[in-house]
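Below: one structure, written as structure tokens.
For this depiction, one protein chain was excluded, whereas all remaining protein chains were kept in their positions.
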Amino acid sequence: MSFRALLFLSAWMFATGIFGVLSRRHVVALLLSIELLFNGVNLALLTFAWAYGALSAASLAFLGIAVTVAEVAVGLAIFLLVVRLTGKAAADELKQLAG
Amino acid sequence: MQTASLLPVWLVLATLGLTFLVDLSGRPRTALRVAALGGLVALLSLIWTPDGAFLGLSVDAYVRFAQAVLLGAAVLALLASPPYMRHFRMERLAGDYALLLLFTLLGGMLLMSVRDWLALFVAFELLSIPLYAAAALNKRSPEGAEGALKFFLFGSVSSAFLLLGVGMMTLVSGSTAFSSVVVREAFLPAGLALLLVGFGFKVAMFPFYFWAPDVYESAPTPLVAFLSVAPKAAGILILFRILQEVVLPAGLSSALAWVAFASALTMVVGNLLALPQTHLKRLLAYSGVAHIGYVLAALAAGTAEGAGMSLFYFTVYLFSNMGAFLGVAAVEMMGLSPTLEGVAGLYRRSPALAMSFLAFLLSLGGIPFVLGFWSKLFVFFAAAQAGLWVLVFLGALLAVVALFYYLNVARWMLIVEEMQEEPAGPPPAAVVALVVMAAFVVVVGGLVPQVLVQPALLAAGG
Amino acid sequence: MKAFYLVLFAPFVSFALLALWPGLRRSGKPAAWTSIAAVAVSLLSAIALFFQYDGGVHEVRWVWIPLAHFPSLTVGFLVDGLSVVMALVVALVAFAVQVYSLGYMSEEPPASLGRYYTYHSLFTFSMLGLVFANNLLEAYIFWELVGACSYLLIGFWFYKPSAARAALKAFWTTRLGDVGFALGIAVLFAHFGFLSYDKLFALEPSHALFLGLLGVYVGAMGKSAQFPLHIWLPDAMEGPTPVSALIHAATMVAAGVFLMVRLMPALQHTPELLHLVLWIGAITAFLAATMALVERDIKRVLAFSTISQLGYMMAAVGALSAGAAFFHLFTHAFFKALLFLAAGSVIHAMHTNDMFAMGGLARPMRWTMILFLVGALALAGMPPLSGYFSKDEILVATAHAPVPFALLMITVFLTAFYMFRAFFLTFTGEPRNPESHPHESPVVMLWPMGVLAILAAVAGFFGSTVHEMLNHSLGFESLHSGEEHHPAWIPYLGLGLGLLGILVAWMGYARRIFRPERVYAAFYPLAKVLEERYFIDHIFLLLYWLGYNTVATVVGFVDRYIVDGVVNFVTWATFEVGKALRRFHNGVVQDILLGVVVGFLILAFFATGF
Partner (left out) sequence: MNPVFTLLVVLVMAASLGVVLSRSVFRAAYFLAFALVGTGFLYLGMSPIFSAVQILLYTGGVLTLVIFAVMLSGKPELSTVFHRPAQGLIAALLVFFALLSLTARLPEPPEPRTIPVDVFAAYFFREGALAFEILSLLLLAALFGALAVARKQGGEG
């Protein structure tokens, strides 16, 4: 277990998530990428908590997981609505709103 | 009686419960009215709410002032909603809509009074997540769903940044409470940078504002009216507290330079983007971005005056901007499209609406004698006192650009002939009454601004 | 001294009536009479105020916005010599113009006429408010209101695209100046914490004072059409002619000069700024006059002339001679309003602005011709008409600065030349458009012009009164006069140049335009002399074409394509940048999420301390 390696992994997951969010087309893939983002953040928070003995960061990671689940629930409901109304699951095809 | 300091919060919670019960009994429209009434009662209860701290939530004059702005925005939006929902045949969802709006309101009110990072994060999310759902409520509109999806994606991505930022801020002081103690200095700049990403999204600051025009264009207009004021006010005002209680005492004075930088860019980009717009809701969205640039100038001053001035700014903004959005809602309910062509000749169709619009546009543009002039002037004073002359100069220059697009809207409404062929119905009386009332405040307030300025300054406690 | 409440608020009452009572406004004539009655009350009270005036400085003041941490803002009114005279001028010209408009605007539909008079009432009120203001902030507020009325009236015929465009151009250009004004106020307030005149006048010279006054001057440049912010004024002629007479000749455009005169006790501490004012004023006077040389539109000739005369006034301000500036403002208000109204009378009859489509109007419009001639002679500085005295004072005041003085002297010649070019083209010779059947304007239009003509003729004799009133104004006791002893030849040279201008206009222009046989018949002896000096005449024509025309064309080119172009370019570029930024909003959520990432990267860059 190494502090730097864990932070490296956290940054890796976060950056991968950023890539996914910016470059995947499927809305669900975007959601999964957002999960990666949050997981990267949670890993960083727990690493801090473990390394510095900072329970505050761990508490926040705990809340973070719950918030993520709530977000995903609303996000998936919106995704289903989008599919129902437009028949499209690719985020980059949804561009009625622009300018 | 420490619990009394949370009186408005309790009242909104009670309203939530009551609204839920009424909605459950199959009367969604009544639920909407109950929510509005409850909000109004909570707003009035602020008069008797004392200072105090309870459950880690502390309330002082600043918090009460901010909560009044949030409650005012919610009440205006809820009052304008029933006719809007009826017109767009969304009445079955009126109860859900009211509940989501109340949840958001609660999130904002709690956010104003939190004093620890954990609660800050959760309250922040409570201010966000119900709004994603509420933006998607018009299920006949594919654009509505698209806008909601963009809103959700933007919010989620930035809240990942925020979560990390809040985590780092707790590590700075080694405690969950807001505190100026610095244990691990290295976390402070990184934490603040990440925090600003999350807040940047919430207040639609450059370059985190991209969601705003799309969501504003597609979401139900009364909700947008709320969305354009309350979350921004909550975000900026709590950011003020964080800067004053944590960041500046901890010695990161360059934070003010970051904010000044963001202020300049936000003003420039918001105003320039508003210029070529033809859709009123998009135009107001970008102009809202520009206005955040102005408030950020007061924030960048980092003084108690700055805090007082931004309280005042949001009070003014509450009336001018919500008034404008509710006016747009009335236009939509007349069967007109909310674009420049759609509102052409509005004066002939509804003089009251068009003249109120003129008042809002003048106020947003900062023309003397209306409220918006004073809010801009005082923000400039606050920035000038802190020596931020570049911001003052830029702001004054961009105010010219802003006037151009605001007056262009006024020109279409008052001077250009009607263009839309199909006959427009009369605007709903209830909404027009709200709009005229807001216009009245904007005009009369412009003559006696001290009525608002002094309480705002006192509340900021400088 | 209570009369000033009546002076100020009578137009406000009529504005409120017209604005809040749509029935009255839409009725047309009754609305007009309401407004005229109000301005008549205002005028009578102003006259009463003038005669009651006891030579003191009276001020009423209230605290407007008591602030906890900023110094409080006060509002109030200042009644002293300067405001009393200025209010009299404003009320008088406003009254004349409003009466005249009854005839000029008689073809407007009632609702439109009501709207016209509503704007007029608001304008008169705001202009008087600006005159009586006792602090810069209040002045700024009225300043903006006056500007707003000006845009509304320039764009009064909004269905004409050129009128709408002109209103927009006026808006942009003067707003640009107003940004300077607002910043100046902000500097002064932030640095000193007060804006009322009496406190500002007590200040010692300082850097902040210079910056603040510079800002105010930039505002005055916009309103008073100083180079290079003058470009809006010629276009502003798209509005109804009475509006041009009132707002764009006599009162609003003079507001910049008025403000500078008002601030003279403070300006004397900033000699560098005054130097700038002098130079810009002289350059403006000269350039505008050259531009008037080749103009075909009679109203635009007058507009250029207004710019040029405002340049004179500013030059006098710059020469520390507030008295000369204000005196010229005083006389100019009468003769320029008169000229505009006379031009309006011609336009009303001919339905065109083009002087080359007029001609021979002396016979059908005898009264108009006489009135125009009085105005033109006054403007050209012919004694004993008013312009002679006031222009003379300015020339004397600026004599210590050789280059501006020379420019102003040359301008005297040019002014006489272009004015009489306009006069000859319009009133003499044969009608160039046989289709038109011009007729004299109705009495309701002639009377106001007559009153103004009398004033334009005799106003010059009130020089000592004006100076004395000015000495009774706030802060002026401490001011030393800029006039020292100057050579006695200045008035003669000025007069000579003016006469020469008239002569050359007649020689060069009349000969070039009219058919030779008619010129022979009418002016045989002089033409004979000219014929004998045929060669010189040709040289003159050649010089004219090579010299003046080239200068005028070049200046016109610079004006149209460079100064104008810069303004248009800035407008265009702002829009283009907006549109370019819009391209980032392509609606694709993945692409716009890039905003969050970029923002994070910027902030992270800050956070790592670069």
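As written, the chains take the letters A, B and C, and residue 1 is the first residue of each chain.
Rule of thumb we're sticking to: a residue touches a chain if its C-beta (ideal position, glycine included) is under 8 Å from a C-beta of that chain, and two chains touch if they have at least 3 such contacts.
Computed from a predicted structure; not experimentally measured.
Listed by label, the shown chains that the missing chain touches in the whole complex are A, B, C. Summary of contacts with the chain left out: across B:Ala119, B:Val224 or B:Val379, the touching residue is B:Ala119. The missing chain, though absent from the display, is touched by one residue of B:Leu21, B:Leu55 or B:Val390; that residue is B:Leu55. The residue from B:Phe65, B:Phe103 or B:Phe201 that touches the chain not shown here is B:Phe103. Where chain B meets the missing chain, the touching residues are 55-57, 89-90, 92-93, 96-97, 99-100, 103, 106-107, 110, 114, 116, 118-119, 121-123, 125-126, 129-130, 132-134, 136-137, 139-140, 148, 175-176, 184, 186-187, 190, 193. Annotation for chain A: contacts to the undisplayed chain at residues 1-3, 5-26, 28-29, 31-33, 35-36, 39, 42-44, 46-47, 49-53, 55-56, 58-59, 61-63, 65-74, 76-81, 83, 89-92.
Residue positions on chain C in contact with the hidden chain: 588, 590-591, 594, 597-598, 600-601, 604-605, 607-608, in rising order.
We adopt the following convention: only the chains that are shown with their structure count from here on.
If touching chains are joined by edges, the resulting network of the protein chains shown connects every chain directly with every other. In this structure, the chain pairs A-C and A-B differ in their number of contacting C-beta pairs, and the larger number is found at A-B. A centroid comparison over C-alpha atoms places A as the chain most distant from chain C. The distance from the centre of chain A to the centre of chain C, each centre being the mean of the chain's C-alpha atoms, comes to 64 Å. Spacing of chain A relative to chain B, judged by their CA centroids, is 26 angstrom.
Among all residues of chain A, those that touch two or more other chains are 21, 30, 91, 94, 96-99. Multi-chain contact residues of chain C, defined as those touching 2 or more other chains: 582, 585, 587, 589, 593.
Residues of chain A that touch chain B in their complex: 14, 17, 21, 27, 30, 34, 37-38, 40-42, 44-45, 48, 52, 54, 56-57, 59-61, 63-64, 67, 70-71, 74-75, 77-79, 81-82, 85-86, 91, 94, 96-99. Of all the residues in chain B, the ones that touch chain C in their complex are 149-150, 153-154, 157-158, 161, 189-190, 192-194, 196-197, 200-201, 206-211, 213-214, 254, 258, 261, 269, 272-276, 304-305, 308, 367-369, 380-381, 384-385, 392-393, 396-397, 399-401, 403-404, 407, 415, 449-450, 453-454, 457-458, 462.
Residues 582, 585-591, 593-594, 597 of chain C are the ones touching chain A in the complex.
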